[in-house]
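Note that one protein chain of the assembly has been removed; the remaining protein chains are unaltered in position.
Letters A, B and C name the chains as they come in the text, with residue numbers starting at 1 for each one.
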Amino acid sequence: MVLKIGVIGVGMIGQDHIRRCIEVLNGCEIVAASDINLEHVKAVLKKYKINGKAYTEGLDVISSPDVDAIIVASSGPSHEKYVLAAIEAGKPVFCEKPLAVTAEGCQRIVEAEMKAGKRLVQVGFMRSFDSCYRKLKEMLNTRELGEPLVVKCVHHNSEVGDSYTTDMGITDSMVHEFDIMRWLLDDDYETIQVVSPRITKYAHTGVQDPQLVLLRTKKGILITIDLFVNCQYGYDIRCDVVCEDGIAYMPSPLQVQTRTKGKFGEHVNTDWRERFIVAYDIELQSFIDNAKNNIVMGPSAWDGFIASKTAAAGMKALESGEIVSVNLPQCPSFYKK
Amino acid sequence: MVLKIGVIGVGMIGQDHIRRCIEVLNGCEIVAASDINLEHVKAVLKKYKINGKAYTEGLDVISSPDVDAIIVASSGPSHEKYVLAAIEAGKPVFCEKPLAVTAEGCQRIVEAEMKAGKRLVQVGFMRSFDSCYRKLKEMLNTRELGEPLVVKCVHHNSEVGDSYTTDMGITDSMVHEFDIMRWLLDDDYETIQVVSPRITKYAHTGVQDPQLVLLRTKKGILITIDLFVNCQYGYDIRCDVVCEDGIAYMPSPLQVQTRTKGKFGEHVNTDWRERFIVAYDIELQSFIDNAKNNIVMGPSAWDGFIASKTAAAGMKALESGEIVSVNLPQCPSFYKK
Amino acid sequence: MVLKIGVIGVGMIGQDHIRRCIEVLNGCEIVAASDINLEHVKAVLKKYKINGKAYTEGLDVISSPDVDAIIVASSGPSHEKYVLAAIEAGKPVFCEKPLAVTAEGCQRIVEAEMKAGKRLVQVGFMRSFDSCYRKLKEMLNTRELGEPLVVKCVHHNSEVGDSYTTDMGITDSMVHEFDIMRWLLDDDYETIQVVSPRITKYAHTGVQDPQLVLLRTKKGILITIDLFVNCQYGYDIRCDVVCEDGIAYMPSPLQVQTRTKGKFGEHVNTDWRERFIVAYDIELQSFIDNAKNNIVMGPSAWDGFIASKTAAAGMKALESGEIVSVNLPQCPSFYKK
Partner (left out) sequence: MVLKIGVIGVGMIGQDHIRRCIEVLNGCEIVAASDINLEHVKAVLKKYKINGKAYTEGLDVISSPDVDAIIVASSGPSHEKYVLAAIEAGKPVFCEKPLAVTAEGCQRIVEAEMKAGKRLVQVGFMRSFDSCYRKLKEMLNTRELGEPLVVKCVHHNSEVGDSYTTDMGITDSMVHEFDIMRWLLDDDYETIQVVSPRITKYAHTGVQDPQLVLLRTKKGILITIDLFVNCQYGYDIRCDVVCEDGIAYMPSPLQVQTRTKGKFGEHVNTDWRERFIVAYDIELQSFIDNAKNNIVMGPSAWDGFIASKTAAAGMKALESGEIVSVNLPQCPSFYKK
């Protein structure tokens, strides 16, 4: 059986998912796509030699009887509408980040999905499909090092453009840590604090960079996130977990070490594409494999909702400079893993 | 389309390939299997819930009209017969090492395949599918470090059983380096020398362990292979390439580093399964994907032949202690990459 | 010329300095020593075959005309008295930590020394003599990596005894970071915050372990100190400096890396003696070499005073859980480097 996929939104990310389905993944075909610009949809389908239907309205993709499963890659504010429609239609939907632009929107999706009685939504948080994070979680799960006490995350980007604001450090960048730390630690957040160190000369005017975030979990684990989005040297995601009996360091992706030109060492990733390209492949293959068996797994609507709630608390903490309560609701048994 | 595979030999390796096809890989099914012991075949098919035919004679697997492609995993001396039959039948065949037990046997396969006019044979050298070797080759191919001059290989096993002989160091262990170094360097061998250092107390009586092999290629590159099959500490495959403008070190597989119990560092692989399990998966998936498109790629019968010739020269070098000429024939254009 | 040294206090540390002077260092001899227990002084002198005077009163050591320079290694509360007396006598004095048990005591020493018109006091902060910190400072001083923005310190001890209290994390352990960070960054502190993560099962009842301290400097640099005094795995002092153009990681002391017993890696130091033994030697040799030239350098009474003030603010921050102002006075030109 081949999974017939409809793609909503053929901008950069939508096209990249189409390329992935066509060139990299197994067991799927693209049968429909939509975009406000119909000519653009047609051009993309042609580029990949896809004999599929082109729509201007995403809802038509969802309702098309040909379509088994949906990829939502349109602009953020439209996600909620399409995900709700896919749930309504009973079709598995892979939704790019953010699940919805507000915590309330996320909550509506959560409620709709619970009402539907089965998981239909996978949110595009790809880190849990990354082999480095998986290796780390495996190690922690052995409990060889005892309980985790302090987790130190690094989230460094080489540079960001003019449109990047201080807020986006929380809502767009660290939201990945907000999600993956819950997955890594099987825990939830109690408080959040944002600290603003000396600003790099490379930050655009008015942007606080770097930032340090402190999260405390229900178990009391302290998570620090060292965010630095104009770090110049590369794209660098790291995670040290200090446990009762030792420290575990997340591995970095495979690199050839060299001795050349007076230096010993290795390449640092250039950007998130290079760093997580394989995780994106595995994430979507996993969605496809599961959808063919009529199930949905991976990051859930609940995970999207909690990430959104945490980011909202982070925004308050950024404004006040104080330790802010995150106030997360209890996870319904529907979403328990 | 799903590739219908027949498996000849359901011993340890044959069973492992069946498990792989059923549980890990995409796009294939097992439709037939053979073994001298028919009950054993039936038991294996049952274990994996396979509704396939069971034979005692491998040739019946090959001639079965259901079967699109063959995996040869029987005992070494029978490989030649089955590979020749598969070529005769025009069916793609994946043959475990060795391709044949003599260089002459390999040569007969090469000749049969050339006569058939198209590649049908993939030999089970898995290292070229390993991400560590691939990363290294990518780096060398950039020529950023200039031409390779000296390559230093490490091939260490934790320990070997009673049945392991000094000869097997060359014919079974280093044969992997003989193959992969040609792939890595796009080069062929001129001479081989075997050096016998002080013997470890862990070697079984009469076994020379460690051994050091020196290979010189046509381009003059010197390859050293430090073989140590009772090294105690783990399974460790490494490769440093000294080039004109620097050294490239093959990466080791991803490991979580830890600080615990007075040590900083990481796990060393336990055995070849742990080290190369993913390469085995990719190797066979690649065979399947290609066979569905009616092509065969990866390590060829010619590669199997050359590995066999090099091992034969290595045996002479071991006996004589002298520098021995390898005398490799010119590669026919049929096999040029 | 040989520097004639008098040692006040021959407990563990005092004896260790005597051993160092006799067995390791050049250009000095021990001519007098004191301890409340006279027999103990005599026994120590005899043990090291020292033909020196034994006193019960440290002030007699200072006033002895034979004595060129003083080492104060008595119990903490007596330090202030002896250092003031040495200043009064115009003799160079090496004083073990703490300079005085209160910030006020330190201030009195500072004032006395300034009145004396020349530096006479070196405080026993040994880290600035450690080759790892020196290498790091050299690198930062090149400004190759631009300005430092965030510094992440690790201060881990294998374990501590029953008598170790939460307060001591600040006054005894992190006081080393309070001192060395000013030296490393040529900066002073504005605020301090103490965060209390989940407690390890290895902590004694009532002790908060680990602790995380956040210091903000006048330049806005954020310093985090991850203190964990029952970390089990070893004694581990690290320092990462995130700068505008890259990160510098303080090297760890030389270790032979090994592959053995399934692990690749290296030994982690066992305790502070093993880690800093050479720094202690260099620290005291430096005191001796300078004293022979009638000068005093290295960590000053001012440094001791500031460390004490910072620890006092840290204690308030620990109690309140809030961000506390450190309120450091301006450095007098007398102490500017």
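The rule is simple: a residue touches a chain if its C-beta (ideal position, glycine included) is under 8 Å from a C-beta of that chain, and two chains touch if they have at least 3 such contacts.
Predicted model, so just to flag it, every value in this text is computed and none were measured.
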Report task. Among C:259, C:275 or C:309, choose the residue that contacts the chain missing from this document, as touch is defined above. Result -> C:259
Report summary line: Of the candidates B:21, B:221 or B:254, the residue in contact with the absent chain is B:221
Report summary line: Cross-chain touch to the chain not pictured, restricted to A:19, A:108, A:219 or A:267, is A:267
Query raised in the report: Out of B:36, B:168 or B:199, which touches the unshown chain?
Result: B:199
Query - Contact residue for the chain not shown (choose from B:66, B:147, B:186 or B:319) - result: B:147
**Report entry** chain B, residues in touch with the chain not shown (by the definition above)
**Finding:** 146-150, 152, 195, 197-202, 210, 212, 214, 216, 219-222, 224, 226, 228, 231-233, 242, 244-247
Requested in this report: Mind listing the chain A residues that contact the chain we can't see here?
Outcome: 232-234, 236, 257, 259-268, 270
Report summary line: Logged for chain C, residues touching the omitted partner chain are 26-27, 131-132, 135-136, 138-139, 144-145, 245-251, 253-261
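The definition used in the following text is that only the chains that are shown with their structure count from here on.
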Requested in this report: Could you work out which chain's C-alpha centre is the most distant one from the centre of chain B?
Outcome: C
Query raised in the report: Given the contact rule stated at the top, which pair of chains has the most C-beta pairs in contact?
Result: A-C
Query - chain B and chain C: spacing of chain centres that average the CA atoms, whole Å - result: 59
Query raised in the report: Using the average of all C-alpha atoms in each chain as its centre, how far is it in Å between chain A and chain C?
Result: 46
**Report entry** Distance from the mean Cα position of chain B to that of chain A, given in whole angstrom
**Finding:** 39
Report summary line: Residue numbers in chain A touching two or more further chains are 245-247
